[in-house]
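Encoded as structure tokens, the structure appears first; notes follow it.
Left out: one protein chain. Kept in place: all the others.
As written, the chains take the letters A and B, and residue 1 is the first residue of each chain.
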Amino acid sequence: MVETNLQQHINQQLFEKLELAYFCVDQSMRVIDASENLESYGYTGVITGANADDCVDFMFGLDAHTELDLPLVESPSGKKVSVSLLPGSTFLTVLISNASVQADQRQLLQQKANENELLVEQQIILMKQLETASEMLEQKNVQLEEASRLQTSFLSGVSHEFRTPLTSIMGYTNLVKQALESASDESSENDKVQHLRAVQRSSKHLLSLVENLLDHGKLDSDEIVVRPKATDLAEIFNDVKLLLKPLSDAKHIDFFVELDFEQPMMVVTDDSRLRQCLINLLGNAIKFTDSGSVRLTAVLSNDFLKVEVSDTGPGISEENLAKIKLPFWQAADTGKTGTGLGLTITERIIELMGGELEISSVLSSGTQVNFEIPAPQLNATLEPIAAVAPSFKQAKILLAEDDYDIADLIVMMLSERGYQVSHVDNGELALNALESQEFDFVLMDIHMPIMTGYDVLAELQAKGNTTPVAIMSASTVESDRAKAEQLGCFDYLIKPVEIDDVIRVMNLALEQ
Amino acid sequence: MLKKKICMVGDFSVGKTSLTQKFVNNVFSEKYLTTIGVKIDTAFINDTKLIVWDVAGRDSLSPINASYLVGANGIVLVCDGTRQSTVRDIKDIWQVVKERIGEVPTVVALNKADLEDWHIDAEQTAYFEEQGWQTFETSAKEGQNVKALFEALVSEIG
Partner (left out) sequence: MIDQDSPQVLALKERYKSSLEEKVQVLSDHLIAIESEEATLDELSELRSFLHKLAGSSGMYGYDDISAASREAMLVADQVDSMTNLGDLSVMTSEVVKLLQSHS
């Protein structure tokens, strides 16, 4: 009895300490006994005869003969409890004890652990993104380095290309200077003229290099313009030949020029653009050919000019052929320098002139570059028109006009009638031309950049230059005409001018 | 009255509690509070009473406690569409489920569909199809497919 009391007492203490609650169910899960303190966990209605799963949610789906521990179940009161199902031979006891202290500790730990793990995952993702970003930066860096390398090699190429013509100019200028200074002038006048011509050719070469540079800036914006005009084809090719011969001589390679047309040969083309293209193509051929020859052939037939530049150089691989027209591109392994712009620009100019640049090459046997552009032949045998007196046929005319639409038409029409026409596109150039050359007649626009027609007339008057000047102006205002006449103009033509009027006025002026 | 026991299982922080709370109480909280042990809620679909066991997620310290699964009629496997590892882990979790209670009707929730850094494609969910599980892209935040998920499971249970 004492023992039983002690047991009861201990049980009582244990129950209270653990806040132990319980209920028992029979085999059909009906409640047969329940402790009173179940309600403190929010389990209400657990009374004898009730279905266990109707009053205790977690009981649904469980049976009376499976031993089961359900730790940390949230009870309806919100307290975490530990649930133990203890099956016996005739009934199942369900023990419920307070686990909130344990739950709180666990909650803290678990929350931290999970948050940590989420952070780690996040970090791994960030690291991967960082790696990708740094790879991209690396790539970008390589590209920038390549760009900077190209730019550096471009600059050194430019300096190199400029050195050749500059050296030539300095050399020939020195020769002329020495000849002029030396008391016993041994060199003939002819020599000096030859030297000066060489200077002129090299200057033109320099100019075409500068144009290449300027044109490159215009490549993207499509600003390159081609201005065809009456020009002597033979002169262009002969100039180019004389200009580049020294380069091929220096490398001990042969340079052949074969022209299949008469000389002179007047055609309509942009002579400075054509010159630029030929210099670019031949310059390349000579630069890359170390032995053998470079050959330039030109054929004019049916108003088309066919040009081919072939060399016996190292040739271009198929892979490089695809890249060769890109700006700044230069084959890395040739050890040659240059701007890497020549072909890019030449291709574009040929395109604008109505042709197409074709390059074919066989590695280690040479390269052929060719193009075909329209070059309408001027009919040199055209009978001079009757209105032009024979003596005026060779009259030299200066046309100053900034509108190329008008200038080209006048040049063409006058050239066709046998006149020699020089064209400038601003007043200052007109004045320079009149100071350095003799002209028989000047045809001048009023509204021009740098110096207007009025300014030129005033200067001429001041200098006592009496070359007859006909003014062309779209202005019908009488005061404009009066101003021009006061400044000594020979006649005042209202634009649009008729070519016959121009010729009539010109003949009148020439007769005087 | 028909009753069904359903267990929500999956990795930690995939949104089991959020899906359950959205379904049961139509509430959502951005705050992450990890579930300890299990939380039991009830809800109705038509005249079926669902007893939803929101089981603590699996993490590196503790596996799923399979005791909670005893007597379950259906399983909702939940993973986080922005964390590929939670999709991969479904395989292991399913092994635990299968060993304890056998192959019961199951649906899958690819949760957090409202987030931008979604990383799941068909290749990663191919396993779900092999198992014949209906898969839902869910958002506990916006409620997308939450009801459909539970309805599908109930009709699978039959």
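Everything below uses one rule, namely that a residue touches a chain if its C-beta (ideal position, glycine included) is under 8 Å from a C-beta of that chain, and two chains touch if they have at least 3 such contacts.
All of these numbers come straight from a predicted model, not from anything done at the bench.
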TODO: May I ask you to name the displayed chains that the omitted chain touches in the full complex?
DONE: A
Open item on the list: For the chain not shown, which residue from A:Ile406, A:Ala433 or A:Leu510 touches it across the whole complex?
Closed with: A:Ile406
Open item on the list: Which candidate, A:Val193, A:Val210, A:Ala474 or A:Leu508, sits in contact with the chain we can't see?
Closed with: A:Ala474
Open item on the list: Using the touch definition from the top, which of A:Lys396, A:His447 or A:Arg481 touches the missing chain?
Closed with: A:His447
TODO: Could I get the residues of chain A that touch the absent chain, sorted low to high?
DONE: 230, 268, 303, 376, 378-379, 382, 385-387, 403, 405-406, 408-410, 412-413, 416-417, 445, 447, 472-476, 495-497, 500
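The working rule: only the chains that are shown with their structure count from here on.
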- [ ] Note which residues of chain A are touching chain B in the complex, please.
- [x] 53, 57-58, 60-63, 66, 68-74, 80, 99, 103, 106-107, 110-111, 113-115, 117-118, 121
Open item on the list: For the complex, give me every residue of chain B touching chain A.
Closed with: 3, 5, 12-13, 32-34, 36-40, 42, 51, 56-57, 59-61, 65, 67-68, 70-73, 83, 85
